[in-house]
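Comments concern the structure below.
As you look at this complex, bear in mind that one protein chain is not there, while each of the others sits in place.
Here the chain labels run A, B, C, D and E in written order, and each chain numbers its own residues starting at 1.
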Amino acid sequence: MLHILFLVALLFFPSFEAADFCVAKLKGAGSPSGYACRSPANVTVDDFVFTGLGIAGNTTNIISAAVTPAFVQQFPGVNGLGLSSARLDLAPGGVVPMHTHPAASEILFVASGKITAGFISSSANTAYVKTLNKGDVMIFPQGLLHFQINAGGTPALAIVSFNSPEPGLQILDFALFGNNLPSQLVEKTTFLDDAQVKKLKGVLGGTG
Amino acid sequence: MLHILFLVALLFFPSFEAADFCVAKLKGAGSPSGYACRSPANVTVDDFVFTGLGIAGNTTNIISAAVTPAFVQQFPGVNGLGLSSARLDLAPGGVVPMHTHPAASEILFVASGKITAGFISSSANTAYVKTLNKGDVMIFPQGLLHFQINAGGTPALAIVSFNSPEPGLQILDFALFGNNLPSQLVEKTTFLDDAQVKKLKGVLGGTG
Amino acid sequence: MLHILFLVALLFFPSFEAADFCVAKLKGAGSPSGYACRSPANVTVDDFVFTGLGIAGNTTNIISAAVTPAFVQQFPGVNGLGLSSARLDLAPGGVVPMHTHPAASEILFVASGKITAGFISSSANTAYVKTLNKGDVMIFPQGLLHFQINAGGTPALAIVSFNSPEPGLQILDFALFGNNLPSQLVEKTTFLDDAQVKKLKGVLGGTG
Amino acid sequence: MLHILFLVALLFFPSFEAADFCVAKLKGAGSPSGYACRSPANVTVDDFVFTGLGIAGNTTNIISAAVTPAFVQQFPGVNGLGLSSARLDLAPGGVVPMHTHPAASEILFVASGKITAGFISSSANTAYVKTLNKGDVMIFPQGLLHFQINAGGTPALAIVSFNSPEPGLQILDFALFGNNLPSQLVEKTTFLDDAQVKKLKGVLGGTG
Amino acid sequence: MLHILFLVALLFFPSFEAADFCVAKLKGAGSPSGYACRSPANVTVDDFVFTGLGIAGNTTNIISAAVTPAFVQQFPGVNGLGLSSARLDLAPGGVVPMHTHPAASEILFVASGKITAGFISSSANTAYVKTLNKGDVMIFPQGLLHFQINAGGTPALAIVSFNSPEPGLQILDFALFGNNLPSQLVEKTTFLDDAQVKKLKGVLGGTG
Partner (left out) sequence: MLHILFLVALLFFPSFEAADFCVAKLKGAGSPSGYACRSPANVTVDDFVFTGLGIAGNTTNIISAAVTPAFVQQFPGVNGLGLSSARLDLAPGGVVPMHTHPAASEILFVASGKITAGFISSSANTAYVKTLNKGDVMIFPQGLLHFQINAGGTPALAIVSFNSPEPGLQILDFALFGNNLPSQLVEKTTFLDDAQVKKLKGVLGGTG
């Protein structure tokens, strides 16, 4: 009977690999749907596991916060699967500044501490802000400005997930002040004062 | 033969309406895919035509510019069809301030005048800026901060299209300064000075 | 200037609500894209926050485990946004039995404890199994059989996210033994022995 | 133990219905994603089965052919599931005239007889034509003009499937000659002669 | 006039190929959206036709059944077009065992014979089972466990189509018993008895 059932196997499984997954070949060129797939023969369970989120980010910086991504570039197993994650470490007083993810919505879980989080709707400009406790989840719709702030006296940790392996991360201050976009253009398009723009360009390494 | 061919018609066209289009019932509740469809029996060609983009926007305002949308709320025929448009009027000195469309990429055509336009990439923060002449088109990837400025001494007109009937429009200054998001939160998440935030909140009608 | 800028606001924001979000009206009929949207006028930040994942599930049961979902039915704010979450509580010896999510991939974060998790590829039937430590994340491709087991002597907690507000949950044993599918059909389609099928049907409340 | 496992069931299955399927309420308004869902409580297996394709279409007409659809309007169980089917009956000499499906690709299986089928690519205008035997399958890319002709002396039967519950069906001759589109416009946009247009308008019931 | 119209052709058809189709280069690496496209210059109508479904599968095996796929690996013309097919041969007493397609819904047409088919919903665990006659079609929602059994005394043939070129095929018994997943893990996650697991592992070639 063993022999016969192996025949079954052959009949049911012609010579092909299903498209269950597509672990990224990060070295090659991407495509609009993501990276090329590594051969399943070279894939192991370790490609589907990422250990980097177990390590606290270094929050000894000006924002007292750190973001550690598990996007496709760090975690090639998520390629083509429509998901990725990151950890947010917020020391007391820490803040993840105003930012957007152009390509994904975000769901945030507070693993420890207290976090004040919010997003602003488009067109109506409504601010949705709430202080979250350990265990709470909050959803941030795709592409909207949002932020997270430590709302307690102890370190806070959040785990966030995105419905894209490459959600993107556009931090407002870096976008405005951390490049060579001329101050004059920044001022004209944001109504910020020249002194304000130049101060932040100075701090964030921007030129122009 | 006429009789026979009408029989053909009956055989080929059983009693159903195809889903070629889904003109929006704007009064009812929407769904994640858009508005409910009006009955095809009540649809005419006028539902697929929008005349509002033929009228210049009023640019006698502080930004010397105007945006006239033909999104699904103004133009119900685009519901479910993955497209919408808008016109941008830019008087000399006019500017469409820094903004994003959370739900769509944008393609801009310069119908008249000269426009300096740009967008900023996420993560790498690169500013892509160019002065466009009449007839040029520029593409703005979904969700990224971008702007348009009149770059000449005469009025400029651009027609923009989006790959969504509801692209959304989040203008940075209105999002930061035009609502009740407390100044303290704005400052903490943007590194802007208190005086700057309060000045713009005052101007844009924000509170807190 | 205030007056003029409010004019700007009117020009930029014609009378429409953008489709940033679509908080579910759970009482009404759904559609293939999800539930109808509640009016934004009735939406508050609490619609985007779910506190139920902060409460440990009751693991005093035969599997020493509990799954607490934050799918659209529990958390209407995720409707249309392509994400949902759940918490898994695994007491020592606990197991989340073999199951699939027909409509989503899953990313799992180990918040505490040690978990052995695995999935089986289709066609090639390869088992990808790994013992995960606190802080590890693992990705489970859409629709594949997978499981989680407490691999330590202490309670384990995992937070999982899905790229759908309604990922579905098909637990193998409930699908085979918890309904009125006749034993004869179960046996013929699974090769399980009659005694085995009847035993599990008895335990899980199945008939036939 | 029974008691305890039922507790498991309650823990695993909170009070919600998964979105496995969405059987169409055909009476109500559709949406861009399809029809509203009937309550699962009112759904039976008969909603997922359609018997109408078992009945040969009446081919005693001018084209000696018949198309019997199992689209969402006839088969509400396919709503939201991305598939539909139809049967093509071709008497000797029968033809399914040049047509497109605006919203789906098509895969055709020859159940009996011989069929010459073809499609024309866009831009390059290449005609891909082949005579198919019983058991052959052919794929027709979305939106391209294609046709099927009985290529033998016996009746032919094909079963076709589409990757949409509402593929649409635009038959070239009905589109050009079966409505009130003025002859002058037809002629100007197709280069067909006036006599030809009027002849076919006469036959197909067109006016103008 | 010929000369002039060829000029038209040049004006209308600048030097590009449209993306009507993308016949798979099976040798190269895939991507999340499928295989790379062969050059249209090397594509012929034979790439869009597959003759393998015309040949009855060999049912002289333990399940008295055979599945013959026309997925992208066998039929490269379906790459990127969102469809594929397969034939099911069921000798008297034959069965296609309990399985899922992780990446597609399925529509089944009974070409000859009688087939009892069913699927089980997720969450609610309802079994939808029906005996189908020649000509009936049945829809199986994506990712749900389902099966087909010959319900008559004569051979049965079904043609199935999927809304993906790579639907995947996860046969429950092969997933559980046909690999090196340790018996202890299988038992713990399925509640099956050790003897049952070992018996089926023995038969299906599993180890551990």
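Definition applied: a residue touches a chain if its C-beta (ideal position, glycine included) is under 8 Å from a C-beta of that chain, and two chains touch if they have at least 3 such contacts.
If you're wondering where the values come from, they're calculated on a predicted model, not measured in any experiment.
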Chains on display which the left-out chain touches in the complete complex: A, B, D, E
Full-complex contact with the absent chain, from D:Gly118, D:Gly135 or D:Pro165: D:Gly118
Sites on chain D contacted by the missing partner chain, in the whole complex: 95, 97-98, 100-103, 116, 118, 120-123, 125-127, 129, 141-145, 147, 149, 168-170, 172-176, 178-181, 185, 188-193, 196, 199-200, 203
Chain E, residues in touch with the chain not shown (by the definition above): 1-2, 4-9, 11-20, 22, 25, 28, 31-39, 79-80
Residues of chain B (touch criterion as defined above) contacting the omitted chain: 13, 16-18, 20-21, 40, 44-46, 48-51, 53-55, 70, 75, 77-78, 81-85, 104-107, 109, 111, 118-119, 121-126, 128-130, 132-142, 144, 159, 161-163
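The working rule: only the chains that are shown with their structure count from here on.
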Selected from D-E, C-E or B-D, interface repeating A-B by over half of its contact pairs: C-E
Centre-of-Cα separation between chain D and chain A, whole angstrom: 42
Chain centre separation in whole Å, for chain D relative to chain C (CA means): 35
Overlap residues in chain E, where contacts from two or more other chains coincide: 102-103, 118, 121-123, 125-126, 129, 141-142, 144, 168-169, 174, 178, 203
Pairwise chain contacts under the document criterion: A-B, A-C, A-E, B-C, B-D, C-D, C-E, D-E
